[in-house]
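One protein chain omitted, others in place.
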Amino acid sequence: MIDIWALVLGLLLLFVVGAMIRLWLGPTSADRAVALDAVNTITVCAIIVFGVAFNETVFVDVAIVYALLSFVGTLWLARYIGGDL
Amino acid sequence: MIELAIHILLVTGLVISACMVWYMDDLISAAIAFGAFSFLLSLEFLVLQAPDVAIAEAGIGAGLTTAIFVIAIRGTDKKGGDASD
Amino acid sequence: MIRYLLTFICAFCTYLVLTAGSGEIGLWSAFEIGAGVIIALVVAAASTKWFCPSTDYRMANPLRWILLGIYICIPFFLEIIRANIDVAIRIITGNINPGIVKVNPGLKTGFGQLIFASSVTLTPGTLTLEANEKTGAFYIHMLSVPQDMVKKKTVDAADIFSYFKIHEWVRRIAE
Amino acid sequence: MKNILQAGILAVCAVAFLVAGLGLSFGTPAYTDMDDYMLLHGQEETGSNNIVSGVVFDYRGFDTLGEATVLFTVVLGAGLVFRRLGKKEDEYEYE
Amino acid sequence: MALDILVVICIGIGLLAIGLGVVGILRFPDVYTRLHAETKMTTLGAIFICLAVILTEGGVYLATKDVGHIILMLHTLLALAALGFTNALSAHAIGRAAYRSGIRPELSVVDRLKEVKSDD
Partner (left out) sequence: MSMSNLVRSGANILMPFILVFGFYIVVHGHLSPGGGFQGGAVIATAIVLLMVAYSCDEVCTSLSKNILKNSETLGLLLFIGTALFALTAGLAFFGNWILDTGPLFATPVAFGINPGNLNTGGIVPVLNIAVGIEVLGAMGLLILAMLGGMKGDGDAE
């Protein structure tokens, strides 16, 4: 079963690299923020998959920390981009 | 084999985002790229079986570092920046 | 006082979910429960002012939470799947026709507006751009605007969803 | 032209780094005497299941004390630097 | 055996959705349409991958009766709830900020928000 999860993890990381192209190309800061949002969603998925592959509840805790806290970073970026900081 | 591919993909993403931090002319884009770097670094720590450091990186890198960077960029930009007009 | 009690109960339940499977009293050990009570007291003292800002106990009714669970499991999930098939087809074919329309579902409370905005953002080709707190009007970016919506000043809320009347569900849950 | 040159240098550096990184094997330190001791006796001597926490707060308590003091000093310095910008002259926040 | 097939189907749907989302943010022309692709597709992918995880852990629990798998299921559910809740809100925040920073949707056939701004 671990092979399936490793395959899923590899594909998710491939998608992260794909989203990073938009992070490089994006003409405005808002495009880059969108790419960052995609990267963090995929990263949370990857951490959950990693926790299941090694059967560790602790890794899923890291995923919860990320899912809750990346919101705060995105809000700061949005507040700067919107120009009302 | 698949673990090697995962390592290569992760390190590729890390190198791309780290180069992006250096390459970007726009400061807020560099901050966004640093956010992506922080996400991938935490995942790399998880792959290397160090969940303690991963939680520390998640807690600091996701929310607080982005906040400090954004506040610093906004605070040093006295003209109001090109984002607000 | 009731505000503090509600925040305490929410925090305590979250802590119990996080530490399930640690002992013999139910699923928890005695020290976990003690630590949970202390932590929930601290959290209630710190965050009641934001978690329960008013003396409006409408959401304390457990029936509304059961309805929220049913809403997330059945209509919301089906709408998400349908919306994603739609967006996937548009990604592949590149056939888009975007625009910003105005919708007024007539929701008054903040929680209802929050659920409606989240539903709109996650379901059919739409994205909440701006919300007016007083009038309850939402400005929605649609991936593909149908022809009959271009003329109308305010679009009917039932038109942007396909199978279920989401705004009716939200009104039943939150108001 | 300069951008293309920079991107080329970046690509060469990335490829070189990856090729060098393929030969490494992660997770096998050369000398393992100290961590063997901590892994064998740490749970017994500090009473904590998480060995990292035991090391940080028991074996290396002084280091953590230094870290806490550094953090305190950082906040003190930041408060002193930003105090004059935001506050009135007669209002002292950090003393 | 049937559970394994179900898990593989869920993983397939999730990976397909996330991949299409990434293709969408590479392919669409402006910020708002990219936000559509990113938010919806990656959230659906996360939902289906978490569903696969939950199904797997449930199957392992039924086979071994170990409570740890139930705990992993609960934590995955919490992570999924946090992810869905914050994704929708951060998409709204980015879209609003992009509109306020002056990026107009160029292709749009109708723009009711601009009329409101001009009235103020």
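Each chain carries a letter (A, B, C, D and E) given by its place in the written order, and its residues are counted from 1.
Note that a contact is a pair of C-beta atoms (placed from the backbone, for glycine too) under 8 Å apart; a residue touches a chain by one contact, two chains touch by 3 or more.
Note that this is a predicted model, so its numbers are computed, not measured.
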item	value
Among shown chains, those touching the left-out chain	A, B, C, D, E
Hidden partner chain, touching residue among C:G26, C:G69, C:G110 or C:P146	C:G110
Positions on chain C where the hidden chain makes contact	7, 10-11, 14-15, 18-19, 21-23, 29, 31-32, 35, 39-40, 42-44, 46-47, 49-51, 53, 110-111, 113-114, 117, 128, 130-131, 133
Chain B residues touching the omitted chain (full complex)	51-52, 54-56, 58-60, 62-64, 67-68, 71-72, 74-75, 78, 80
Interface residues of chain A (partner: the chain not displayed)	58, 61, 64-65, 68-69, 71-72, 75-76, 78-79, 84
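Going forward, only the chains that are shown with their structure count from here on.
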item	value
Intersection of contact partners for chain A and chain C	E
Farthest chain (mean CA position) relative to chain D	C
Chain A-chain E separation of Cα centroids, rounded to whole Å	11
Where chain E touches two or more other chains, by residue	23, 35, 39, 43, 68, 71, 75, 78, 87, 89, 91, 96, 101
Per-residue overlap in chain A, given as positions that touch at least 2 other chains	33, 35, 61, 70, 77, 79, 81-84
Residue ranges of chain E in contact with chain A within the complex	8, 11, 14-15, 18-19, 21-23, 25-26, 31, 34-35, 38-39, 42-43, 45-46, 49-50, 53, 56-57, 68-69, 71-72, 75-76, 78-79, 82-83, 86-87, 89-91, 93-94, 96-98, 100-101, 103
Of chain E, residues touching chain C in the complex	17, 20, 23-24, 27-28, 32-33, 35-37, 39-41, 43-44, 47, 67-68, 70-71, 74-75, 78, 84-85, 87-89, 91-92, 95-96, 99, 105, 107-114, 116
Complex contact set, residues of chain B against chain D	4, 7-8, 11-12, 15-16, 19, 23, 48-49, 52
